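Only one structure is covered here, and it is reproduced in the block below.
Note that one protein chain of the assembly has been removed; the remaining protein chains are unaltered in position.
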Amino acid sequence: MRITTRSRIKSPWLFHLNTGSCAGCDIEIVAALTPRYDVERLGCILVGSPRHADVLLVTGPVTRQMLPRAIRVYEQVPEPKVVVAIGACAISGSPFTGSQMIEGPMDKIVPVDVYVAGCPPRPEAIVRGVVTAVKRKYGEE
Amino acid sequence: MNTILILLITFPVVFFLSLLFEGVDRKVHARMQKRIGPPIIQPFYDFIKLFNKERIVPVTASSRIFTAVPMIAAAASIVGASIPIASLVLETGIGGDLILILYLLAMSSVMVMIGGSSSGNPYGAVGFSRKMTMLIAYEVPMFISILSVSLNCVSLAYYNIVSAQIGMKSLLAFTRPSMAVAAATFLLCIPAAADAVPFDISEAKTEIIHGSLVEYGGPYLALVKLAKAASNFAMTFLAVSLFFYFPALLEGYASVGLGALCLCLVTALIILLLTITVPRTVFARLKIGQAFKFYWLIPLALSIISVVLSTLGL
Partner (left out) sequence: MVDEFNEAKEIKVDYTRLRIPFGPVHPALKEPISLKVTVRKEEILDVDIRLGHVHRGIEALAENRNLVQTLYLVERICGICSHSHTTCFTQALEEIGGIKPSERALYLRTLIFELERMHSHLFVLGIMAYEIGFDTLFMFTWHVRESVLDLFEEITGNRVHHSMNTIGGVRWDLTPNLVEKVNDSLKKIEKSVNYIQEVFQDKTVEKRLCRVGVLSHNEAQELCVVGPTARGSEVNMDVRRDYPYAAYGELKDSFSVVLRDSADAYARTEVRILELFDSINLIRTILDELPNGPISKEESVLKLMRKIPEGEAISMVEAPRGELLYFVKTNGNEGLWRLKVRTPTIPNVFGLKPMLIGCEIADIPVTVASIDPCMACANRVTVVDQGKGKKKVINWENLRRRGKK
């Protein structure tokens, strides 16, 4: 494996974007940092600014007010980037389908690489989703 | 010829060692929190990954300053860290190179600060003002303690202070009371210079989104992080070789050269763990007013006592 590819797989930096979720998925993402699941042993850090990030973790159905902000944050993440949609809301918008306030699930707005299903998914599933996304996207380049 | 070769090798060695020190710091920090933590070579992966990302310069930034700052900061830090190492291996020095080392380390902090304010982000402006306050807070006691050391050894050359310890066959911090006080002051100033909790106020992640670093990404961020790592390494190495030069306790041949360098590095690692990792784990972050008051109360008083005791000959 080339040294660049190996470094990209070994050090994915995460940025967490909440586009209007109920906070169930968000607390499971933060729980992935705690000692029981410890995502830092894989090299992941939760960074504060989208310009530092590689992996964008998106939760929530995209509400109308968060739509311009979600697009803006996506554009601020430098290439090569990975988008992981976490939870049922980000995958399909349910259980809020039919609402006027939802601009559609995330893959109508930005290209999504990996979907992690669950309401909310367990921290282990989130970690697996991040690792799969990173291996698939960077391994093939 | 030999000299030039050693000088050229020093720069990659400093690069390698400073990232290694950062890796050990992160690993020990994680273990103290009951976690496993990243592997020790993690900062190398981070550096290579960041170097290969897209270069984005924000529209609101003054692009020439914004792109030049990380390079100057990294260069200043690495040169500032290589001077002590090259001095020890080559066993020479020039008069006044202690001031040069401190100037280079301060310059890398100032450069990062300027880069933050040139980005056009309001968080960068807040980071700029906070870092300036912190610089005034910790640089003054640090310079005064170095002044007291040079008053004592009657020289401003780095190698002369080291060889004074070899001549006296004891560590400088344990020779006189004034030197012990100066050592304490210098060690107290290291957390602020290294931006470690409780003094990482200018780069608080949860308050001002990394302050000066908020708009830096990709290769620029890699260089800024390298500048910080090299600066931490330089500070701990300086603290060890000026105040706690252990090879001085060994006989003749082993007190200078490569063997002494390795012993110094091990001691520098221990000082790093004590002054950067442990406060990072057990304290909360202070506010800017509280940190400023702390630094102008205790370390400043200690450093002035040290100068007074030095002039009195104690």
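To keep things simple, chains are lettered A and B as they appear, and every chain counts its residues starting from 1.
Please note the rule applied: contacts are C-beta pairs under 8 Å (C-beta built on N, C-alpha and C of every residue); 3 or more make two chains touch, one makes a residue touch a chain.
Only a predicted model underlies this, so the values are computations on that prediction, with no experimental measurement involved.
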Kindly name the visible chains that come into contact with the excluded chain.
A, B
By the document's definition of touch, the residue of B:35, B:53 or B:131 touching the omitted chain is B:35
Determine which one of B:98, B:187 or B:208 touches the chain that has been left out.
B:208
Candidate in contact with the missing chain, chosen from B:129, B:150 or B:175:
B:129
State which residues belonging to chain A touch the missing partner chain.
16-28, 30-31, 33-36, 46-50, 60-61, 63-66, 68-69, 72-73, 95-96, 98-102, 119-120, 122
Going by the touch rule given at the top, which residues of chain B touch the chain that is not shown?
32-35, 60, 120, 122-123, 125-126, 129, 197-198, 200-201, 204-209, 281-290
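The rule is short, and it goes like this: only the chains that are shown with their structure count from here on.
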Chain centres from averaged Cα atoms put chain A and chain B apart, in whole Å, by 36
Quick check on the complex: what are the chain A residues that touch chain B?
3-4, 6-8, 10-11, 35, 38, 40-43, 47-49, 51-52, 54, 76, 78-80
Along chain B, where are the residues that touch chain A in the complex?
30, 33-38, 42, 44-46, 48-49, 52-56, 205-206, 209-210, 213-218, 221
